[in-house]
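Heads up, this is only part of the complex; the chains shown haven't been moved.
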Amino acid sequence: MFYGADYYPEHWPEERWEIDAKLMRDAHINIVRMAEFAWSKMEPKEGEYSFEWLDKAIDILSKYGIKVVLGTPTAAPPKWLIDKYPDILPVDVNGLTMGFGSRRHYCPNNHNYHEYTKKIVEAMTEHYKHNSNVIAWQTDNEFGCHESVCYCDNCLKTFRIWLKEKYGTIKNLNDSWGTIFWSQTYNDWDSVISPRRAVTSHNPSLLLDYKRFMSDSFVKYQKMQIETIKRIIPSSQITHNFMGQFNQIDYYNLARDLDFVSWDNYPVINFGDITFNIKKLSASVALSHDITRGLKKQNFWVMEHQSGPTGWEEVGRQLRPGEMRLWVYQSIAHGADAIIYFRWRTSTSGTEEYWHGILDHDAVPRRRYEEVRLIGEELKRIEKYVEGSVVNSEVALIRSFDNEWVFEIQPHAHGFRYMEQLKKYYNYFYKRNIQVDIINLWDDLRKYKLVIAPGLIMVNDEIAKNISDYIKQGGVFLTTFRAGAKRWDNRMNSTSLLGDLKDIVGIDIDEYGAIPTGEEISIKVGTEIGKASFWYDVVKFNTAKVLGTYESEYLKGRGFFTVNNYGNGKAYYVGTLPNDKILQIIMGKVLKDISLKEIPIKRKESVEVVRKIKESKDIYFVLNFNNEESSVILNKSMIDILSGQQVEKNLHIKPLEVRILIEK
Amino acid sequence: MFYGADYYPEHWPEERWEIDAKLMRDAHINIVRMAEFAWSKMEPKEGEYSFEWLDKAIDILSKYGIKVVLGTPTAAPPKWLIDKYPDILPVDVNGLTMGFGSRRHYCPNNHNYHEYTKKIVEAMTEHYKHNSNVIAWQTDNEFGCHESVCYCDNCLKTFRIWLKEKYGTIKNLNDSWGTIFWSQTYNDWDSVISPRRAVTSHNPSLLLDYKRFMSDSFVKYQKMQIETIKRIIPSSQITHNFMGQFNQIDYYNLARDLDFVSWDNYPVINFGDITFNIKKLSASVALSHDITRGLKKQNFWVMEHQSGPTGWEEVGRQLRPGEMRLWVYQSIAHGADAIIYFRWRTSTSGTEEYWHGILDHDAVPRRRYEEVRLIGEELKRIEKYVEGSVVNSEVALIRSFDNEWVFEIQPHAHGFRYMEQLKKYYNYFYKRNIQVDIINLWDDLRKYKLVIAPGLIMVNDEIAKNISDYIKQGGVFLTTFRAGAKRWDNRMNSTSLLGDLKDIVGIDIDEYGAIPTGEEISIKVGTEIGKASFWYDVVKFNTAKVLGTYESEYLKGRGFFTVNNYGNGKAYYVGTLPNDKILQIIMGKVLKDISLKEIPIKRKESVEVVRKIKESKDIYFVLNFNNEESSVILNKSMIDILSGQQVEKNLHIKPLEVRILIEK
């Protein structure tokens, strides 16, 4: 199993490198990622490449058995390049250029930048193509981190070409966007705008297309890097470090061209939060893992794993003793095949001076180093049990970037966020330790017993058919308020308030409204009364059967929760955002339709249990995300592979402690 | 009576138009407003006019007995025009251009825009001058909506001309603005600035003049439109849709050149408010009606009447059953001669996708359509009673845009707003169902028994004389803290802290201070002790008599509330902002001086009763702005014109219900 650290030899004197390598080896580190911010070191002046230092560092590391992932350094173009082509710099929504001095200071559509990217990537791959210590490549760094949107004139031109390819004729574009509204008709391609600052809000279809265009621009930019590497090293393994729940780029598209995906896992970055509660964080980190695993439907790497307090201007929380280990095992439980810490040693300069690594600024090995070493030792011991193990989910949640963007452009109710609704459903399963896959709208749904698509405001024929086919063959499907209200071009449906989903859910919407933030209305399922927020759809049921109703005011007795028999399956509709109490009842009803495989471990809600499968054997990761001791009850005796001992029934688990159990 | 909807045939296929017209007719609709955002449809390319579609729409509508108001489309210049003259785009306070892509993207002083405005207005009026179905014209749309301030170079030049006309010599300007402060003297007209962003705050006189200039610019721009229309159709009736309490343009000036005024009435646009209380809203909407009626001292139209949830990025509240009708009757009660809903059908594209109309996106007639139809039916029935009825007020409140702007520039105390004080006084009368006119500083005051001028910080000779004459002939006048402190050029008076009002109120100000926001001080009138906020004037009374004193600290015993006998009338001065309890006592004292006509209906505070007069008969609109049933007691028996029945004494009124009573 790969176990490592992100390493920046260029930050430290050469004399130090061997000491570092030795310390790494002692901590069971066998991989480092390097060079992803070293452009100015590898090409200090245009065309003058300098890889000697990196060669040397790789040599030293390899002496200690440490392999290397090399990053292309394009997240930070050097100053000489910016000085030569200032138009590489991105431009903000006001038309103001963002200058040199931090990172990600490039427009993804800039031709000069593409050209120089190709040159440095070629130089690196040519230089290292025969170096067997370099075992993988990372493109750029954290695409979509910071506001990765450019409004420069060149982007505008490129956007017009992108639109032309998409719409064919300007009339199609006008029809699709509905530019007739407020007299915004474009007479030709050259008159189309990008959504720079206007007097007031832009057309929502324009806004969505610009988001798609920017996402595509980065995908295309990465693809060019990948093709360059593969041309020179056809067998190369290429990855990128994604960012969990970030959403500026459609991660499904960005993942498509990669061999495998990685992500950067910083569970504890709260800077100003008063009530620190590791339990609250664990569900969100689990979701990020599952999102990442869903990008290519396969295991992933953690390319940056938190190893100390994070921080730029402010310093985040210190990791308490044992906490790092807990996060590492959660990563592995959810599908991580490699754990690489960020970073080896805390930088003594630059913006990230306070983004701490395993070692502090003074390189004295202290508590965190010792923890890393012990985890490494342990992982080595249990490698044979966990390596290659996979998560096998029966439930899928659909996350659609396009739909998330629609709610970013128009949140409908103040503060409403697409992901908050998705999290509500995700957390239902998380609390019950039911494994969930996070998947794309076009993915094959047939392997799942239950598919949930919250916030599915925008669909098209193809998607509707995918869902319809799934249900017809027996699947159970659930969607929520606003489903189908919009066409794929972010215009409202003019034919039905449910669009192409109308027949599937078997209802009409008779009336709807936003619930102002902070207010709630009463709803009822069976005899239980609870609260709902943000939105209400008043359902007029056609073929569907009503299962839940509103209780408030003039809505009293009107339906919000329905089920429709459709083909061999069922389609549920939840026309509001219920509170946890009612959501539990709703999901209880839904889960009655299907039988999910049970986990033979009874646990308190606060303990996370993840089932993985290796060679058709179940492995259970039991993670105590509590500040207190907890316990679980086993239905059968198992082997605790960390201690090697057989365990029965009642199993006590200390705070922040982990058990990995395998059936005898 | 006119009853209608705002209609955008250009948004929908032609096949739909006749269906729409029929549905409208069925709902008793007899008027539509059209075309105010259809420039790109009427003139798709420069000089190529296309009115066929509009002709056809008007023809179809007229077949169903529906008349038309045409709007000039200048609130949204088309892209081809912006591409030809990019300098039409407005420039913000930082000097940054605001781009195409929403609406109101024009500088009101741009010569090219004036020229093209004239052309399209001429083309429209020439085309429709003989069309008898077009019965009125609307200029532009909602002047002063969004931040209608431009800081472009051309505005700067025009501002200098405006200033030269006003001040004659640069010395006069320097003297008036007091540019000697901080060495800001201008040596010639070409050196005068507009208040673009500076290191810190600008000269307040410059700021006020720029506000006046921008207001005048829009007035002038509209006047050019009006003159163009009148030249071609001398008998045309021209209006504009105002925006209630908006204040960027001096509405009195904007109204002057129009035949009648309209406004856009959206009572329920709260997006994030937790405690929805229709009662709170009703007073504010009533004020907006009264403001509108005061612009030309005559009845008005509601050109856009809310017919569903409003919304751009967020969606506002749904109108509950019966609510629309209640707002409609309130509009009529306060002087609306026409009710035109915004809009016929909810747009499926553009920024206002969620600004709902009578029909939803899918055009299925639902609850709101049915309510519109029933209101229409009812209005037809009672038309003969209410049409042409007028409000007749004995009390006037002065609203001065110039004074409001002064408090915008210098709020004095954090968060203090001119309108908040005015509302305090307005609400006193609203709660007692005493009709109030909102009037201008130069209006004839003699028809009123009581004139109140809160926040009258700035006066000039003419205004002081108007007030003085009014009181001398027997009027009762009340003004408040800071009255007269400033000259009409927004400089402080150097002669007296009360300026030209000193003799009228008969006091001096001995000391004054702001009360920090959130704090209160104690005040006393008679034996009642209450609280006051925002400001205190310590009064030194000359000819006046003190009626109320401060109770706090070193102010104890010093006067804040005085009355001065002046000519045959009285002038009251309230040197602080009292809380409701004390305001009630103050106004009680003031009202003792005058006898207002009583309404023969006793009602709970929460029921609004408005008296109107038609052919010297009193009509009472009784509006229950409550979520519960309420009741009123009649002093004499009346006819309920909605039911046609005679009603006596105790009259129960359901929530959101309306009664219109007329004396037998």
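Worth pointing out:
The first chain written gets the first letter, and so on, giving A and B; residue counts start at 1 in each chain.
Throughout what follows, contacts are C-beta pairs under 8 Å (C-beta built on N, C-alpha and C of every residue); 3 or more make two chains touch, one makes a residue touch a chain.
Given the structure is predicted, the values throughout are model-derived calculations rather than measurements.
For this complex of identical protein chains, the structure file gives a whole-complex count of 3 copies, while the figure shows 2.
What we mean here is this: only the chains that are shown with their structure count from here on.
With each centre defined as the average position of its C-alpha atoms, the distance from subunit A to subunit B rounds to 49 Å. Interface residues of subunit B, counted against subunit A in their complex, comprise 10-11, 37-41, 44-45, 73, 76-80, 83, 90, 96-105, 146-147, 270-274, 276, 309, 311-318, 320-321, 346-354, 360-363, 366-367. Those residues of subunit A that touch subunit B in the shared complex are 94-96, 177-187, 191, 193, 195-206, 409-415, 491-497, 510-514, 516-519, 553-554.
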